[in-house]
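Each remark here refers to the structure printed beneath this line.
Removed from the display is one protein chain of the complex; every other protein chain stays in position.
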Amino acid sequence: MKVLGKTTWAIPGGHIPLHSTGHEPEFTSRDELCLLNTSDQEANIEITIFYVDREPVGPYRLKVQARRVRHIRFNDLINPEAILLDTDYASVIESDVPIVVQFSRLDSSRAENSSLITMAFPGS
Amino acid sequence: MKVLGKTTWAIPGGHIPLHSTGHEPEFTSRDELCLLNTSDQEANIEITIFYVDREPVGPYRLKVQARRVRHIRFNDLINPEAILLDTDYASVIESDVPIVVQFSRLDSSRAENSSLITMAFPGS
Amino acid sequence: MKVLGKTTWAIPGGHIPLHSTGHEPEFTSRDELCLLNTSDQEANIEITIFYVDREPVGPYRLKVQARRVRHIRFNDLINPEAILLDTDYASVIESDVPIVVQFSRLDSSRAENSSLITMAFPGS
Partner (left out) sequence: MKVLGKTTWAIPGGHIPLHSTGHEPEFTSRDELCLLNTSDQEANIEITIFYVDREPVGPYRLKVQARRVRHIRFNDLINPEAILLDTDYASVIESDVPIVVQFSRLDSSRAENSSLITMAFPGS
């Protein structure tokens, strides 16, 4: 299979909902990153988080093995520091091999779920 | 009409919700693939499913006739094997003629629906 | 302002929900097309509807004036024929001047709304 994707992606609309209803972790409100590596090499990924009123934080480092997908909750990115709930942020994802990136959110603030998904913006 | 689309598409964010409420099949939770073939030739399509912790599975083969659309639930892809519910996966869709691909989800886990849609990522 | 957009767009995932709850027309379930014409010329638009099991139907003709937006419910496209509810379809939108196209859905099948939006796929 041909290698698919780009090495830089951006997601301006990050915001992890403050409240959750229902049992964890299935119904925990979250922002989620979906990373697909169709190549035959492990992807070394660096995520940078942009904020409204302070300098960017990162890199958050993670790997996606060859021919694998990985879904990561932003709620679980804690090194170098956790991302605050109920705070506007953006993310830039850089990889050493081409990957494909989607962004999704589950909002269980109220008794029912609200969910959304979008492709990230492909840079280079 | 001019032929529209690409021959390779990717969707990183697959995850069929475990639970459904309401009568089937209208309210069954599902991930769905929407395939449009505007060309005058039948499209022979191969879908490969990527997982978190094992090798990709496929191809799942299907056809979309000339000048037709086809909406397929991932829940219904069973050959070579069914896709597990509540499991992260990604899909790559390859066609021998250009097609246009969207991805949608209906989540009826709780008493109300949550739905989402996005374009797949166009490769080549 | 520079003219923005493309002259051909495709939306594979059409499906108007069968049921609605709440007062009309605000809460009527619908698929909707959002057409932006930033140019200084009226846009003459032709929509073709693709089906699962029969030949495409169209063109549905409409205009968007210069420097105007127009949101059209697929539910309201009735000439040459109405689009059936609860039926899978796709649409191709062609314009004589560049336009920008989004697709959205409001699903009020159950007592709460579910809504989604995506960019259409830009052809040429």
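By written order: A, B and C. Residues from 1 in each chain.
Note that in this section a contact is a pair of C-beta atoms (placed from the backbone, for glycine too) under 8 Å apart; a residue touches a chain by one contact, two chains touch by 3 or more.
All of these numbers come straight from a predicted model, not from anything done at the bench.
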Sites on subunit A contacted by the missing partner chain, in the whole complex: 8, 10-15, 18, 48, 50-53, 55-56, 86, 88-90, 92, 94, 103, 105, 107, 109-112, 114-119, 121, 123-124
Omitted-chain footprint on subunit C covers residues 1-2, 4-5, 22, 26-27, 32, 34-36, 38, 67-71, 100-102, 104, 111-119, 122
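Rule of thumb we're sticking to: only the chains that are shown with their structure count from here on.
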What is the distance, in whole Å, between the centres of subunit B and subunit C, each centre taken as the mean of its C-alpha atoms? 21
Contacts with two or more other chains occur in subunit B at residues 111-112, 114-119
